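What you see is the complex with one protein chain gone and the rest in place.
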Amino acid sequence: MVELLAKYNYWIVIILLTTGLYGVMARQNLIKKIIALNVFQTAVLLFYVSMSKIEGGTAPVLIKGAKQIIYDNPLPQVLMLTAIVVGISTTAVALTFVTLIYREYGTIEEDQILELNKHND
Amino acid sequence: MIDVAIPLFLVVCGIAVLLVKDLMSSIMIFSVYSLLIAIEWVRLNAIDVAITEAAVGAGISTVLFMIILSRTKSVEECKKSISIPALLVAVGVAGVLLYGSVDLPNLRDPNIAPSTHVSPYYLENAYKQTGQENAVAAILASYRGYDTLGETTVVATAAFCLILLLRGRRHTNKDLKKYEDTSINKCTVKGVGIKPTKTSPPGSEQDKDIIKKTVTKFLMPFIQLFGLYVIVHGELGPGGGFQGGVVLGVSIIVYSLVFGFKEAQQRMSVKAKDLLVSSGVLIYGGIGVLALFFGGNYLQYNVLLPDPKFASIIGILGIEIGVGITVAAVMITLFYETVRIDANG
Amino acid sequence: MEIIESARPVYAILVSLLAVVFIGISGKYPNLREMWTMLAAVLKFGLVVSMLPIILAGKVIEYHVTTVLPGLDIAFRVDSLGMTLALTASFLWIITSVYAIGYMRSLDEHAQTRFFMCFALALSAVMGAAFSANVFTLFVFYEIITVTTFGLVAHEETSEAIKGARRYLTYLMGTSIFFFLPAMFLTYNYAGTLDFASQGILAGKASYTIISIIFVLYIAGIAKAGMMPFHAWLPSAMVAPTPVSALLHAVAVVKVGVFTVVRILLFVFGIDLLSEIGLGTYLAYFASFTIITASILALKQDNLKLRLAYSTVSQLSYIVLAVALLTPSGITSSIIHITIHAFGKITLFFVAGAIFVATGKKYISQMDGIGRRMPFTMAAFTVGAFSMIAIPPFGGFVSKWYLILGTVEAHMLPIMVVLVASTLLNAAYFLPIIYSAFFKELPTDEVEGLREAPPMVVVPLVITALGTLTLFFWPSLLLDLARMVVSLVM
Partner (left out) sequence: MIKHLPALLIVIPLLAAIITPIIGRIHWVLSWYTVTITTFISFVISLSLLQTVLLQGDISYWMGGWQPPWGIEYAIDNLNVYVMIIVSFMALAGAIYSKNNINVEIDEARKPFFYSVYLLFVTGLMGMVVTGDIFNIYVFLEITSLSGYALIAIGKKRQALVGAYNYLIMGTIGATFFLLGIGYLYLMTGTLNIADLAARLPEFYQTKAIFTAFTFLVVGLCIKLALFPMHFWMPNVYTHAPSAVSAVMAATGAKVAAYAIIRVMFTVFEPEFYTLAPFNIQPILLILAVAAILAGSIMALAQTDIKKMLAYSSVGQIGYIVLGISLMSVNGMIGSLIHLLNHAMMKGALFFVVGAVVYRTGLTSIENFRGLGKKMPLSMAAFTIAALSMTGVPLTVGFVSKWYLAVASIEIGMWWLVPVILLSSLLTAIYFWRIIDAVWFKPALGEESHGHEHDDHQKPKSNDAPASMLIPTLTVAMLCLVFGVFAYAPVSLAEKAAVILLK
C-alpha cells in the first residue's frame, strides 16, 4: 500500500493520459477531441510537476540567510510553464481550424466530414 | 488526504469531460478540471505553474472554447460508443507506461536524480548569479532563458497563424448548402446551434448594461496594474512575464466583453496589437543580441552593465517585460481573431 | 600493354550529346536539324576511326571521368572488343541517318525532332557502353540506352505503340533492376572492384555457388541480348518506325546486349574460371535452345519485321553461344558476328522499311512478285538473307565458319547439330520470301505505280548489302580485332 501510494501520482498520470488519448482518437466531435487532447497534455504536466516535489521541501523561492531549507526542484516547474503556454497556443490554433472547418462543411463531426469529402472527390 | 483526493477528482473530471455529450457542460467541467489541477500545483509547491494554469487553463482556454462553441455546434452527436482501435492504442500506451513505472523512483524521494544532479546548482547559485530570489524565474529567464525565448516565439507563432488563417476572405464552399439539409445531419439531438452565424459575439448584447460598464471601468486600471506587478514581481516571488501578460490580456478581453468589440478596438487597434505581438519578442531577442555587442554570449545579461548581478536583474526585467507584452498581445489576438470570425464568413 | 590517357572516347560520346542540343534548338528548320545529325554521325565515326590505329598497335586508351562512390567509377577504356562495337555502330549510324531522313520524310512522320534527339542520345550511350572500363559505367550506359530508345519505340504514340513500348521498358528495366543490378552489386561485394580485367575479377573471390548465382543473374539481367525467356521485348518493339528497328534492334540495343554478355563473361568472370566451373557449357546449351526455338517461331510470322525480329533473337544467341564455347575460334566468331550480323540484319530491316515506304505493305504474304518492281531492294534483301543463312560469299559464312571451328575445339558435337538445324531453319524462313518476291506474279491490281522507294532509302540499303559482301572478302580488320581480344583473354 505504501509502495502503491509512493507512486500514486504516476498512476493518476497513466489514467489521465490514457483517458485523454482514448478520447482524442475515439471521439468524432472535433471540439471534444481538442478537450481530450488538453486532458492528455495535462497528464504530462502532472508527471513533471509531481517529480519536482520533495518530501518536506518548500517552494523554490530562495530565502536569504536560511541554510538548512530543502527546496523543491524548480526545473520541472520551469519546463511545465513552457508546456502550458505551448498547450494553449496549440489549442487556439486547433480551435481556429474547427471554426473554419465548420464554416466550410457545416459540421464538426469527423465521420460526416469524411462523408462530405468522399462526395467531393 | 487531500493529496489523494485531488488527483482522484482530476480523474473523475477527466473522464466526465469525455462522457458528457453537451459540449458546453464539457467545457465547464474542463474548466473545473483546470482549476483542480492548479490547486494540485499549489499542493506541489509549484506556485508559478499554478498561477499560469489558472489564468491559461481555466481562464483563457475556457473563454476560447466558449467563443468557438458559439460559432459552431454545442452538442456532440449521438455516434458510436466505443472505438476498438483507439482502445487498443490506449491500452497499449497504458501498458508501456505501467511497465516503465515499475522501476521509477518513489515520488518525493529527496535522493532522486532530478533533485541531486542539476537543480542543486540552481538553488545554490540563482541568487548570486542572477539576483533572482525566485529560482523558477532565474531558470526561466536566465539559465534556460533561450527556451523561454522559444516559448515566447511559440505564442507569437500562434498569433501569426491565427491572423494568417482568419484575416482576409477565405473562399466559401458553394456546395455547403447542398449537404447541409441531407441526411447526414439528422442525427442532431436538439438542433441547438445549427445556425451558428446568428449568434452574436459575446459582448454586443450587453451594451446597455451601465453597472457592468462602470464597474469594469473602475476595475480596469487595477487589473492592469496587477498585471504589470505580476510581470515585474517575478524576481522576488511567483509571477513573471507569462502570468502578468495573461492578466493584462484578460483585462482587455474583459473590456471588450463588456463594452463590445468596436469600443475595445478603439482602445487598442488591431494594428497596434499586431505590432505589440512582434515587439515583445523583439525586446527579448534584442536584449540577447545586445549582449553579443557587449562581448557576452547570446542572452548573457551580466555583461550588459558593469555590475554583473545588477545587469542580470535589469536584463531579466527587460525580457520579462518583453514576454509580458507579447503574451498580453497574443491573448488579445486570440480573442479578437476568433470573435471576428463570422464577420468575414 | 601500353596505356594512353586520352579523352577521345569521351569526345566520341559527347559529339552526339551536343548534337542533341542543336537538334532540339533547330527543330523548326528540318534541313538544319538533319544537318546536325549527319555532322555528328560523321564526326563520331571520324573520332572512332582516329582511335583505331592506336588500338591496332596493341595499345589501349583510358580516361577516368569521376569517382561516384569508392569503387564506383565512371571511366572509359578503349580496347579491341569495344572498338569493334564502336566502329560498327558509328559507321552504321551514318547510313541509318540517311535512311531515317528519307524514311521519316517520305512518310511525313510527326515529332521528328524528338525522334532525332532520342536517336542521337541512344548513339551516345552505345559509344559509352562500348568504351566502358568497368561494370558500373557499362550498366549506366546500358540503362541510358533503354530509356532513350523507349522514346523511339513509343514514337507513334498510338495505343499499340505505347503498349509495345511499355512491354519493352518493363522487360529491359525489370530485368536490369532485378538481375543485372544485384549481379553487379554482388560482384562489387565479393570482388571489391568492378573494373574489367582480362583474366576476370571474380576468380578465387567467392565460392562456386556464389559465382554461379552471379552468373545466372548477369545472364538473366542482360535482356538486351534477347536470350529466352526474356526475348519478348524484341518482337513487341517492332512497332517502332523501321529505321529504329533497323539501327537499334538489329544493331545498337541488341548488340550492346550481346556485347555486354561477352564483356562480362570474358572480363568479369574470365575464361579460366568459367571453364573451371563449366558454366560455359550450360550457357552454350541454353543459347542453343534459344537459337532453335526462335527460328521455329520466325517461321510462323507473316509480318516481315516480326520474322526479322525472331531471326535476330536466334542470331544473337549465336554470339552468346560462340563466346560460351570459351575457345579461340569461338570467341573470334562471336566478336566478328557482332559486326557481320549487324550489316546483314540492318540490310534486311532497311528493305522491310523500303517496302513499307513504297507500298505500305507489312506482310510477307502480300509481297508476291515485288522483286520485279523493286529489284535493288530485293537484291539487297537476298544478300542480307544469304548472309544470315551463311552462304558464301557473304559475311555470315565467315562467322559461322569460325563458330564451327569453335565447337570442334570445344568438343561439343551436339552443338554442331544445332548449328546445322538452325542453318536449315534459317534457309526455310528466308528463301520462300526471296522466291515469291522474284518468281511469283504480282497481283494484277497492283501493277500500277509500284516502284522503288526514294533514293535516300534505297542507297543506304545497297551500301549495307555491299558491306556484307566486303566483310566476306576483306574480313582482315575484323579478324585482327577479334584476335587481339582472344590473345588478351586466353
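To keep things simple, chains are lettered A, B and C as they appear, and every chain counts its residues starting from 1.
The definition used in the following text is that a residue touches a chain if its C-beta (ideal position, glycine included) is under 8 Å from a C-beta of that chain, and two chains touch if they have at least 3 such contacts.
Given the structure is predicted, the values throughout are model-derived calculations rather than measurements.
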Checklist outcome for this item: Visible partners of the omitted chain are A, B, C
Checklist outcome for this item: Given B:30, B:65 or B:143, the correct residue touching the omitted chain is B:143
Next on the checklist: Tell me which of C:50, C:67 or C:470 is the one touching the absent chain.
Outcome noted: C:67
Checklist entry - If the hidden chain were put back, which of C:111, C:232, C:391 or C:477 would touch it? => result C:111
Checklist outcome for this item: Across the whole complex, the chain not displayed is touched by subunit B residues 96-97, 99-105, 112-119, 121-122, 142-147, 149-151, 153-154, 156-158, 160-161, 163-165, 167-169, 171, 173, 274-275, 278, 281-282, 285-286, 288-289, 292, 296-303
Next on the checklist: Touching the absent chain: which residues on subunit C qualify?
Outcome noted: 27-28, 30, 66-70, 72, 74, 107-114, 136, 139-140, 143, 147, 151, 154, 157-158, 162, 165-166, 169, 173-174, 177-178, 181-182, 185-186, 189
Item to check | Interface with the unshown chain - residue positions in subunit A | outcome: 17, 21, 24, 30, 33, 37, 40-41, 44, 47-48, 51, 75-76, 79, 82-83, 86, 89-90, 93-94, 97-98, 100-101, 104-105, 113, 117, 120
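Basically, only the chains that are shown with their structure count from here on.
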Next on the checklist: Rounded to a whole Å, what is the gap between the Cα centroids of subunit A and subunit B?
Outcome noted: 12
Next on the checklist: Based only on mean CA positions, could you tell me how far subunit A sits from subunit C in angstrom?
Outcome noted: 70
Checklist entry - Between subunit B and subunit C, what's the gap in Å when you average each chain's C-alpha atoms? => result 74
Item to check | Multi-chain contact sites of subunit A, meaning residues that touch two or more partners | outcome: none
Next on the checklist: If I count partner chains per residue in subunit B, which residues reach a count of at least 2?
Outcome noted: none
Next on the checklist: Going by the contact rule set out above, which residues of subunit A touch subunit B in the complex?
Outcome noted: 5-23, 25-29, 31-32, 34-36, 38-39, 42, 45-46, 49-64, 70-82, 84-93, 95-100, 102-109, 111-112, 115-116, 119-120
Checklist entry - What part of subunit B is in contact with subunit A in the complex they form? => result 3-4, 7-8, 10-11, 14-15, 17-18, 23, 26-27, 30, 33-34, 37, 40-41, 44-49, 52-53, 56-57, 60-61, 64-65, 68-69, 71-73, 76-77, 79-80, 82-83, 85-87, 89-91, 93-94, 97-98, 101, 104, 106-110, 112, 114-115, 118-119, 122-123, 126-127, 133-136, 138-140, 144, 147-148, 150-151, 154-155, 157-158, 161-162, 165-166, 170, 172-173, 175-176, 179-180, 184-185, 196, 236-238, 242, 327, 334, 337-338, 341-342, 345
